[in-house]
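Just one protein chain is left out here, and the rest sit where they should.
By letter and in written order, the chains are A, B and C; residue numbering begins at 1 in each of them.
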Amino acid sequence: MIRAAQDNRLAGGAIDRSRTIRFTFDGKSYAGHPGDTLSSALLANGVRLMGRSFKYHRPRGVLSAGSEEPNALVELRSGARQEPNTRATTAELFDGLVAKSQNRLPSLKFDAMAINDRFSNFLTAGFYYKTFMWPAAFWEKLYEPIIRKAAGLGSLSLQDDPDGYDKGFLHCDLLIIGGGPAGLAAALRAGRAGASVILADEDYIFGGRLNAETFAVGMQTGQAWAAATMAELQSLPNVRCMTRTTIVGAFDHGIYSAVERVSDHLAVTPAGKPRQILWRIYSKRALLCAGAIERPIAFENNDRPGIMLAGSMRAYANRWAVTAAKRVAIFTNNDDGHRTAADLLAKGVKVMAVIDTRADAPRIADCELLPDAQVTDTTGRLGLSYIHVRLGDGSERNIECGALGVSGGWNPNVHMTCHQRGRPVWNAEIAAFVPGESGTPGLTVAGAANGDFSTAAALRTGSDQAAAALRDLDIDAPALDLPQAEDAPINLQPFWYVQGGKGRAWLDQQNDVTVKDVTLAHQENFRSVEHLKRYTTLGMATDQGKTSNMGGLAIMAELAGKSIPEVGTTMFRPPYTPVPIGTFGGRARGKNFHPTRETPSHRFSVEHNASFVEVGNWLRAQWFTQPGEVHWRESVDREVRAVRGSVGVCDVTTLGKIDVQGTDAAGFLNKVYANGFAKLAVGKTRYGLMLREDGMAMDDGTAARLSEDHFVMTTTTANAVGVYRHLEFVRQCLFPDMDVQLISTTEAWAQYAVAGPNSRKLLQKIVDPDVDITNEGFEFMACREITVCGGLRARLFRISFSGELAYEIAVPTRYGDAMFRRIMEAGREFDVVPYGTEALGVMRIEKGHAAGSELNGTSTALNLGMGRMVSRTKDSIGSTLSQREGLNKPDALMLVGFKPVDSTHKVTAGGHLMTKGTPVDAKHDQGYVTSAAFSPSLNSSIGLGFLRDGGNRFGEILTLTTPLTGADVDVEVVSAHFVDPKGDRLRA
Amino acid sequence: MRYSGLRIIKEALTGNKGWKPAWRDPEPQPAYDFVIIGGGGHGLATAYYLASTFGKKRIAVLEKGWIGGGNVGRNTTIIRSNYLLEGNGPFYEYALKLWEGLEQELNYNAMVSQRGILNLIHTDAQRTAFTRRGNAMILNGADAEMLGVEQIRARYPFLNFNDARFPIKGGLAQHRGGTVRHDAVAWGYARGADNLGVDIIQNCEVTGFRIENGVCKGVETSRGFIGAGKVASCVAGSSSRLMAKAGMRLPIESTVLQAFVTEGLKPVLPGVITFGAGHFYCSQSDKGGLVFGGDPDGYNTYAQRGNLPVVEGVMESGMALIPALGRARVLRMWGGLMDMSMDGSPIIDRTEIEGLYFNGGWCYGGFKATPASGMCYAHLLARDIPHEYATAYRFDRFRRGYMIDEKGVGAQPNLH
Amino acid sequence: MIINHPLLGPRDAQEFTYLGDASLIDRPDWEAADAQEQFYEYAYLRDNPAGEHRELWFHEIGDRSWLVVTRNTLTHEITSVEMARDVARSKGRSK
Partner (left out) sequence: MHDLIPITPLGRTTAQIDRFKGLQISECPDWALASLAARRNREGDTATAAEKFLGIPLPDVATCATAGAFTAFWTGPQQWMIEAPHDRHEDLAAQLKAAVGDAASITEQTDGWCRFDLQGERCHDVLERLCNADTRVMAQGQVTRTRLEHLGCFLICRTKNSHFSVIGPRSSAGSLYHALTVAATSVV
């Protein structure tokens, strides 16, 4: 690979020439120095062509030297780390950096898609709304794929992002956004006053514009003053200085989001370290010192590589010691443009002329001055070679130059003051929008961001605004002794675009929006600023119109015969600059997306080949595979048979447990459950159905009365948190004087269901001798606090989900693992098995118990066959609205069971029920199957479901249809209680 | 003027001087037969169908700001009809059918792109729920297909199939679902309505209703009183604010739904994809931006902006589902105001005030409903009886207990 | 957002769970003649104002207090925060 020399490198600059670093762009190798950005290094190597535009694929060079860059976008890095649309102007150079140009085919120099440029008259704003409509089907098949392929900019690798990201939270009295002269003065004043300060800047060195200028601050250069100030700030423990940190959003009540680019300037992110950090900054006050962004002037072919903002051209020369070309010219409507000419002359660059639109243009730089003149057109294929100038007297002139610095004035960076829908106001003196009164609460503005462009003004207002902000917090900040600095006005004379041209003058260079497009939008009545934006895509590019919006507004204002403030601006929205999704994602990656909750028997389950299932954040054992079992059904059927035949144990810790105490505990439960609890005897447990206030079933579970004023309530696993919140609402907001205290104990106790005919025999070996668990001594629905295994406190409940003789035993969680193993040991003589959620589900379906899929938020007590449970003799949540007509239809859905007529057929959950002989469509829908399983006990597939008027349709044969699979099965309507309908087993 | 490829060529060769305004900016008349409040998608569609399908005249659309500035201009552009309940299914399927013919009907390319929507499944309970839903869709005449993991992997190989916290176990696809260029919907209906003589009046805010003994005679506006035979509220997002001026309280709360778009990227996502274990759905616009969103912020607001917790939650979900998104950059985030109704379903009905009609409560299902909402509302306005597909969208369903609660979360709007 | 908890001072709203209009405290009397109508309005109808809104927030990741927050729905400015239990009592709710 050939290596270009740094021909356009100038003297001086803030780069470290002692080190040379290598990088490649489109496969070609170049050299640069630490301190370079990709764009400064490319310019140093004489590369002006860096990208292609979005629509016409026009050649593009760098326009700016900052994050507002619309043109010089590259694919940075390679492989899984490829970053599309990376601004070459902010990408710090590192050894081995690899960059590729994008949105071109096949190469940057020759882009076949540039054919679009020839047809620009056909591809005007919004042309696609007017065609591609015939025939309809062709849109997806033909037109759209072509458009999509041509559109877009860079490409994602589509490989998993290998880098890590982190998040954090910071707190401060004063957040200072931007580390230029205003920000530094503010930080100095606030820091010396002892306030806790965060000073953040998106750049990798502090100083802002001072790094790009040559004038002095006090007795030293601007850079030296900035460095000295930083040295002091960094020595203050109460000041946190953050470089490479962009404040991207202003959110409610002083919360700002910031992105710190920790390792983007390194070849690779160090292991275990984040690539970027998203900071959430909680500030009492904030001060915006974000400076201003220069705006271009529109003229014909103003988009050629080499044409850039004058202030950026100056920054490249002063800070990075590069020029885009040996011969340059300046086109300006204000004094600031002349500074560029002066600085470049001082660096030995040939400045061909300063073209100034003002008749009274001052002579500032020692080069040819063309007052009352305009650049009308340019030439040069892949880069600027000539500019065409119209002089005041109407005569024309061609000037040869490889670069043109354009200055149309500066726009204060008001972004952050508009994130809460504050509107900027027009300042005629600088012909720009400045922050309005209705800005972001707690945020004040200083320096160029407020329209105070001179360095002296920036220092002064930064210091003053910091003091004012701290005064709100009762912190007194003594005045600073500020250094002398330039204080010249820019003497701008508004000038937006050069008239009279036949060709195209670009406003939005990335999206290819020209003056003509704005004119067309006006002609078609897309005149509101939002219509203009959306119809022409002006300002919708990756730079969000930072350099282009004002020009568009000015032209629309002129066409509409309005003033610019009358036309108004579009809404500024976060983020200030684009933020990787990974950064907002932080540590939540892969398995760590959400926390995992493990049950007390987790270790045992892992050791015994359990398959796990996610239930909320819980991991529960679904079944335990034994040697020889290949299909999960084998394991589940075995577990069910073992429980029904002898005994099994299942971890049910995940069910919510809420401790309810107090002299009004019983009365409280009476309010939250639809059925009565006041008369529940101590030592007894009762099933409870909880309704929402709208009368729908909310949750169900049991409440065990351990003593007169102490209950333990269980909830379903899924609703544990919601039910607790609901109980606190009822307690605090509805019945504030009830004496009741609540606390969750879900995780404090490891709770196991021991179920099956031999469960009592097994538990006999676990509970201590003095505990009577005979059928008489501990009957169905009994509960008691006991001791087990020689004195360990435990709780025993005789409740059954499986329909078998069953108990639930609870011990402190730390002993849960040992207890599970102890039960397995003690049960060996009964061939005890551990069983999972699948077997549990099969057995509850066999028994006709409702669960999550029945308690689906749209079922009533009536639907669930518990209509009579809703007491009408007391007030309880939901009882009144449960009496509404719509919840008590005579043909209401009822929970019933289903069996396939042909036992080899399968009942599918989610299938819909159709009366025989009626059309199979939504109108004739009779209900649906909520849960289904293969029942080893009945040796048949069975299901539960809701059926219209189900209670009166036992024995009827229905069609269970599953259009998704095309399967239709005849099923018989049966009682939901497939097994032991009388309940003899659980009372045995 | 009629749009066509030929017209584009003709105009191109004559310097594009001949393009006419897409709609006029008329001065308001003293009175109309129909005054539709709200120049959003639904309002403009209602006006269009009133004039076209129902042949009505003297129609005005009053817009507080610029047309299409509400939710039709700030949504995630998705269309689908994957609904479960009988009150919703037929309505949204009708909407989808209208979308399919929209561009030819309007002679405006709104880029209706039926590239499919996929709802991912992560648990067995979800599979059951989606099976029931998919079956209901087919029974309602919509299309649905249950996809297995391998089918999904084939189309979306970059989803997290390796170390997902909530593994993908399948998905319910509706191939006729997709996206539409949202702004173009408002502009297309506006242009169509304007061609049929509808007055579209921008920058005209309704400040009150003139109600005389129980009958609505017209509206007071920032541009004076405008009389009306029938007044139709169509301002989802601000329904409560407007109807309060008529003394009504609604079963609605307003909240903000945030949405996001990345920088332009070469094609990545072929269709619309919805994460089933987190709050994230995503598609890619023709311009190349990934357009995505999640859940509403959840507190009552009219601020059209949200806060960080939801922003982070959405993107955490995005990274959990598509780890390759890490290096795509979010370009812009915004918020739209949602009329969150008490059961998550809309209302298209008469009010107790004669001559005053209501359309709202769309939650975040409003965009996909636009054509059907316009057609059904126009039907109600023209004939005073509900359209067959909108009979369930009554005010009194809450009093009588006939809620249409797809999510089953009850009378808590921010959960729908 | 930041909610200034009466006991704990400023707390990130992310620690809270939002319910809705504070009128949910005013649960009707189940024995009233028109109880069903009252409950319908209580459960379903809202003022949903653009401006000052009294609303219920639960300090889920905190002290488990329900709060009544007065917040402007246009600006999100919070002007007062009270313990919901005190508000309920002041409205005459008891057992």
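Here is the rule we use: contacts are C-beta pairs under 8 Å (C-beta built on N, C-alpha and C of every residue); 3 or more make two chains touch, one makes a residue touch a chain.
All values reported here derive from a predicted model rather than from experimental measurement.
Under the touch definition stated at the start, the shown chains contacted by the missing one in the entire complex are A, C. Residue A:A748 is the one among A:L236, A:L391, A:V425 or A:A748 that touches the chain not shown.
Here one chain is not drawn; of A:G79, A:G272 or A:G394, the residue touching it is A:G272. When the missing chain is restored to the complex, the residue among A:E232, A:D709, A:D875 or A:D949 that touches it is A:D709.
As for the chain not pictured, it touches subunit A at residues 164, 166-171, 272-274, 277, 280, 282, 587, 592, 594-599, 602-603, 617-618, 659, 661-664, 709-710, 737-739, 741, 743-750, 788-793, 811-815, 817-819, 822.
Subunit C meets the missing chain through residues 7-8, 12, 14-15, 60-65, 83.
In this text, only the chains that are shown with their structure count from here on.
Taking the mean of the C-alpha atoms as each chain's centre, subunit A and subunit C sit 28 Å apart. Spacing of subunit B relative to subunit C, judged by their CA centroids, is 30 angstrom. Residues of subunit C found to touch two or more other chains are 1, 19, 40, 43, 75-76. Across the assembly, subunit A contributes 251-252, 255, 420, 693-694, 881, 884 as residues in contact with two or more other chains.
Against subunit C, in their complex, subunit B makes its touches with residues 238, 240-241, 244, 249-254, 298-303, 307, 309, 342, 398-399, 411-414. Of all residues in subunit A, only 251-255, 282, 420, 441, 664, 667, 693-694, 721, 725, 728-729, 732-738, 875, 879-881, 883-884 touch subunit C in the complex they form.
Taken in their complex, subunit B has these residues touching subunit A: 3-5, 7-9, 12-13, 15-16, 19-25, 65-66, 68-69, 73, 86, 89-90, 100-101, 103-104, 107-115, 122-125, 127-136, 138-141, 144-146, 157-158, 160, 162-166, 181, 183-184, 187-188, 202, 262-268, 277-278, 284, 286-288, 303-305, 307-308, 311-312, 315-320, 323-334, 397, 399-403, 405, 407-411.
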